[in-house]
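Removed from the display is one protein chain of the complex; every other protein chain stays in position.
Let's turn to chain A:
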Amino acid sequence: MKGRTHISAAIFAALWGTSVLADVDVTIGYLSVITPPPPTLSRLDEIPENLGSAGAITGIEDNQTTGRFLNHNYSLNQTAVDIDGDYLAAAADLLAASPYLVIDAPMDALIAIADLPSAQGAMLFNASAQDQSLRSTDCRANLLHTIPSNAMETDALAQLFVSRRWDDIVMIAGTYPADTAYAEAMRNSVRKFGMRMGDEKTWAFDADMRRAASAEVPLFTQDFGDYDVMVVADEVHDFGRYILYNTWEPRPVAGSEGLTATAWAPVIEQWGAAQLQSRFTEAHDRAMAPVDYAAWAAVRTVGEAVTRTNSGDFDTLRAYILSDDFELAGFKGRPLTYRAWNGQLRQPIAIAHPRALVATAPLDGFLHHINELDSLGLDRPESQCEAFE
């Protein structure tokens, strides 16, 4: 009986809460620019329709639960547009409603949106594009990145290679731009941590292959000779899955397949991550993907700044987010902060296979004079971004 009274009191409070004006009311936009994936050898991978936006929704819910106690209110405006559609108009619409916009789009679209007149004085969050140049020569002062760059992920793998003494490395790369970008990042990482990339081959088979990919792989990998680890740069997930267990030499496979470095994976459970995973899965009926995590982190960034400053003022929030006082608890065992030189969210990188977490970078022993997390990706002297100065 007493329990029932409390439940109705709670409902009343909730209704009452929405009927009065909140002290701070924050709307966040979410735009996904849909790019159809290229054809691949396997159709096993299903791309969820709510990839990214599901993470934003969980972020809004987390913000809202906190906001309830502070009279802060949050809402999400979502739009999805095809890459051939008018995504600039869609972005301008969302920006008219709110200066905070989380975007899942390829690099070119992202830059075009960031350069919109209506995006000046806004805060955009890149939740999916991993291109290095977005954190360097192509950076924008109004664009933060919650998804790690390719370089952060390949640096994480390179640290593992060093610690495992797998320093004889070979690589197979696909031919899509995402594959070649990943391969280039891997080469840089191997060099950065004092190793040398050995032989490389390009997977450029077309319909003329005349055998199943798995049957082709032993022969294709035979002339690598001996090595410690094989890197596969196959970001579109075309051929990479057929490399594992089919190599001429029995060796581990890492990169886009096998042992991968990533912002988020279903196998992360430490540091309270199990709670975020179960909250997400319960709400969306699937596992949380890296883009979901990046969208969640973007929405939580705004929420955390509103909570701590008790303000909805754009300039106050932006200054706070980029200050030393800001920190986001991102279920990765360390506070997450933004790099002041290029707007990249500093974060530990998970090194995992589909069944378990193998390690978390930065690995023990990879030191940095300011923050060990800056051993991953573009450090201040390496980035050519000047927009934040």
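Odds and ends about this structure:
By definition in this document, a contact is a pair of C-beta atoms (placed from the backbone, for glycine too) under 8 Å apart; a residue touches a chain by one contact, two chains touch by 3 or more; residues count from 1.
Note that contacts and distances are computed from a predicted model.
Its UniProt record calls the unshown chain "PQQ-dependent catabolism-associated beta-propeller protein", which is the correct pick from "Acyl carrier protein", "PQQ-dependent catabolism-associated beta-propeller protein", "Glutamyl-tRNA(Gln) amidotransferase subunit A" or "Response regulator transcription factor".
Interface note: of A:Arg164, A:Arg286 or A:Arg308, the residue touching the hidden chain in the full complex is A:Arg308. Between the chain not shown and the residues A:Gly121, A:Gly225 or A:Gly272, the one that touches is A:Gly272. Of the candidate positions A:Glu184, A:Glu200 or A:Glu327, contact with the unshown chain belongs to A:Glu327.
Residue in contact with the omitted chain (choice from A:Asp131, A:Glu235 or A:Glu372): A:Glu372.
Listed for chain A, the residues touching the missing chain in the whole complex are 2-3, 6-7, 9-10, 62, 65-66, 68-70, 272, 275, 278-279, 282, 307-308, 327-329, 333-335, 371-373.
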